[in-house]
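Missing here is one protein chain; the remaining ones are kept as they sit in the complex.
For clarity, chains are labelled A, B and C in written order, and residue numbers in each chain start from 1.
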Amino acid sequence: MTVRVGVIGAGWIGTEHIRRLSTTVPGARVSAVSDIDRERASSVAPQGAAVLSDSRRLVESDEVDAVLVASWGPAHAEQVLAAVAAGKPVLCEKPLATDPADGLRIVEAEHAAGRRLVQVGFMRRFDSGYRALKEAVDDGSLGTPLMAHCAHRNKSAQSSYTSDMAARDTAVHEIDVLRWLLDDEITTVQVLAPRSTGKRHPHLTDPQFMLFETAGGVRIDLEVFVNCQYGYDIQCEIVGEEGLVRLPDPAAPRVRAAGRESTAIFADFTGRFAAAFDTEIREWIDGVRAGGEPTGPSAWDGYAATVVTDAAVESLTTGGAVTAVELKPRPALYGGAA
Amino acid sequence: MTVRVGVIGAGWIGTEHIRRLSTTVPGARVSAVSDIDRERASSVAPQGAAVLSDSRRLVESDEVDAVLVASWGPAHAEQVLAAVAAGKPVLCEKPLATDPADGLRIVEAEHAAGRRLVQVGFMRRFDSGYRALKEAVDDGSLGTPLMAHCAHRNKSAQSSYTSDMAARDTAVHEIDVLRWLLDDEITTVQVLAPRSTGKRHPHLTDPQFMLFETAGGVRIDLEVFVNCQYGYDIQCEIVGEEGLVRLPDPAAPRVRAAGRESTAIFADFTGRFAAAFDTEIREWIDGVRAGGEPTGPSAWDGYAATVVTDAAVESLTTGGAVTAVELKPRPALYGGAA
Amino acid sequence: MTVRVGVIGAGWIGTEHIRRLSTTVPGARVSAVSDIDRERASSVAPQGAAVLSDSRRLVESDEVDAVLVASWGPAHAEQVLAAVAAGKPVLCEKPLATDPADGLRIVEAEHAAGRRLVQVGFMRRFDSGYRALKEAVDDGSLGTPLMAHCAHRNKSAQSSYTSDMAARDTAVHEIDVLRWLLDDEITTVQVLAPRSTGKRHPHLTDPQFMLFETAGGVRIDLEVFVNCQYGYDIQCEIVGEEGLVRLPDPAAPRVRAAGRESTAIFADFTGRFAAAFDTEIREWIDGVRAGGEPTGPSAWDGYAATVVTDAAVESLTTGGAVTAVELKPRPALYGGAA
Partner (left out) sequence: MTVRVGVIGAGWIGTEHIRRLSTTVPGARVSAVSDIDRERASSVAPQGAAVLSDSRRLVESDEVDAVLVASWGPAHAEQVLAAVAAGKPVLCEKPLATDPADGLRIVEAEHAAGRRLVQVGFMRRFDSGYRALKEAVDDGSLGTPLMAHCAHRNKSAQSSYTSDMAARDTAVHEIDVLRWLLDDEITTVQVLAPRSTGKRHPHLTDPQFMLFETAGGVRIDLEVFVNCQYGYDIQCEIVGEEGLVRLPDPAAPRVRAAGRESTAIFADFTGRFAAAFDTEIREWIDGVRAGGEPTGPSAWDGYAATVVTDAAVESLTTGGAVTAVELKPRPALYGGAA
């Protein structure tokens, strides 16, 4: 069986997913593409795929077995809800929703439907380095986790990047991956502002230093620095009672030349997480073909991430106050208490 | 278009390729499997695939667009020649031939056919680390290559592993990948025997220390050690006039525990080169779909490897004499003089 | 000229310094040793050295050119003041004083004397790794510093180690070395408590996570974890506008064995900073012989460290409040405004 995927959104990420579904992932075919800009949809749709401007028609099409949402963030929630209503598996790029209330509606819709259909596009869970980290944390040899030290650095940010995006667009990846690594919920957030770099647009607070506390008492610190100049750099270290483990840097040849030994650092996330994106889509398609529920990040994870990033933005705008993260009770569907 | 692949040989590597073609690589389908043990073929063939005991019938089948040879080494040459005769693309696991004369027959058959159909299964050329190494060598920043220092270590070898296999089965991977990295032919081989490890079957000379000289004057040294006990470990360093570059170890989390910082080493080649195998097959299928000639290791590369390994075995059996590698002239089809 | 050194305190660190002065450092001789336990002093004094129970007589002795204070912390201030009064160079193990007021008295005494005589025993400033870090920060290539990420881990702490000692005895080293690396004063401190490790004595808060802000706006985070089990581990990373630099781990052979590549981690600070202690004493003696003022950590640095650690303890005991560090104006003697 070949999964016929309808892709909503023909921007950069949607186009990347169409390429991936067409040339890298077996068992799938892009059968429809929609975009509010119909011409753009047309320009990236594979031969034979339907081209639409209305995402709702795409979701409901008989030619579409599963939906991939890669549209503008504010549109995500309605599109995901439509897929759930249609009973179709849906992979939604982050964020699942731009508002916690919308995220909760999706959680409730799944709960009502009685089964999970939604996966959120947090690709790091599919990165081989993070998976090895998860294994090391889970095998117990390092003891109970106590702290995590993280950094998320981008080379530079455009002027459209605003201070709240440090949480919503950037830190959100760590927020998800740490909830998963630690199997724990975040309960408080605090966002501090070190001296800002001169290499930023003046409206931006950059870097930001974020502190999270989990239900289990783990302290997480995260440097978000989106104008670090030197490259795209993701660091994560988990400290347990008996030892620690550190996310590997991507393998790169070591060069000795001109007085230094050096290795290259990726310039952006597309290179750094290329294989993770491939694995994410491949495993999602495999799951759809197998007919089971998705095993990747759930609607609950997407909802929780939105609540945490909202709290982070609130902390930043209130001068670094410790801000509580208030989640609704987790339905049994997601492993919560019944 | 989906490429219908006929797989010859249902042993370990054949089974792996069937799995890969069925679940990892888009655009392909295993349409036939043959093995001299028909039952074995039957047990690994995907649903709907033809099962045969005669490889010739597989090659000629209308249901087969391309052939993957994963049988016993001594059978390779005839099977590849059959595919060339049938005008079908063929990917042949190493060795292309167990005898240089057979390798040459394939080269000549392609030459006669006027186009390349054969690719040899040297998967390292598809490893991201080796590719980055190749890029570093080719970009010129390190100057002309002068030397290469290599090591190929396996955890342990079974009693069926004989001293000549150190060249034929083990070093053959370095022989191919270094010819490719340096874009140069090997002209002499010398195989020396350090003190043998106590951790080997008594009939075996292990480790072996191999020295190669290329037409361009590059000196290559290669430690082959197939009972190193600690893991599967591949090292390669190219030294040029201005600097050097080293093959990266696979990325792995760094752990600090019990008084040491450490990273895991792979136990065998299947983990170490899993992604390389995937890429090899994916790119081969992409090429077949595109209808062009294969861009991977050619019949000429397979022939050259056989001549070099023969010379290495001769050097070992003659007590370490410097042994000349005598290749026929390279046909223009492979980039040689017209 | 040989510097005749009087050593106050014959405990572990005093004994180490006596050994160092006798066998590792040229140009010095231990001429007197005092300890409230006269027998202990006698057991470690080199042949020919005077043995005293009264530190004041040691300081005033004609046989003593310079004083090394290695006694119990609460006694330091009086002994240092006596040395200053006698006009003799004095190297005082940390802390300079257990109370900021005492530290200030020393600063004022030096100020009154019109020249620096006091050096505080923060040995990290003499570690080759920290010195290379300082050079990298100072050469400007990384831009203005914005953040520092640090960790100070000990294998295990005895039951006599109390929660306040995390600041006073442990973090105090980072406090000094970061003030020096950044050439900046710390202005606020906050101490947070992650989940405590099960591998501690029950009265202890361990690990502690400390946050510092400097006058220049640099944010420093410091994990203090004194029961980390795996070894003695010191980490420090300075992030600037253009790049970052990380303190090197001590050089150690890389071993490949039993499925892992690994390097040894020191068990405690004596191995980790052995060379730094040697350099500290050697440079101090060289300075005394040259007759100039000491170039190592000053009385001001010792005073500032005491004020910062006091604020850290206050933050810990008040549940993690951001606590201001209030320093008196820095006298011109130490590079402050006149």
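Just so we're on the same page, a residue touches a chain if its C-beta (ideal position, glycine included) is under 8 Å from a C-beta of that chain, and two chains touch if they have at least 3 such contacts.
Since the model is a prediction, treat every value here as computed from it, not as a measurement.
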item: Partners of the unshown chain among those that are drawn; value: A, B, C
item: Chain not shown: contacting residue from A:Ala101, A:Ala215 or A:Ala267; value: A:Ala267
item: Hidden partner chain, touching residue among C:Pro74, C:Pro248 or C:Gly292; value: C:Pro248
item: Residue of A:Gly114, A:Pro202, A:Gly259 or A:Gly319 in touch with the missing chain, whole complex considered; value: A:Gly259
item: Candidate in contact with the missing chain, chosen from A:Asp249, A:Asp278, A:Glu293 or A:Glu314; value: A:Asp249
item: Absent-chain interface as seen on subunit B, which is shown; value: 143-144, 146-147, 149, 151, 192, 194-199, 207, 209, 211, 216-219, 221, 223, 225, 228-230, 239, 241-244
item: Contacts of subunit A with the absent chain, listed as residue ranges; value: 229-231, 233, 249, 256-265, 267
item: Those residues of subunit C which, in the complete complex, touch the missing chain; value: 22-28, 128-129, 132-133, 136, 141-142, 242-258, 263, 275, 282, 286
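By definition in this document, only the chains that are shown with their structure count from here on.
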item: Distance between chain centroids, defined by C-alpha means - subunit A, subunit C (Å); value: 44
item: Centroid distance [mean C-alpha coordinates] between subunit C and subunit B, Å; value: 58
item: Where subunit A and subunit B are represented by their mean Cα positions, the distance between them in whole Å; value: 38
item: Shared-contact residues (touching 2 or more other chains) in subunit A; value: 242-244
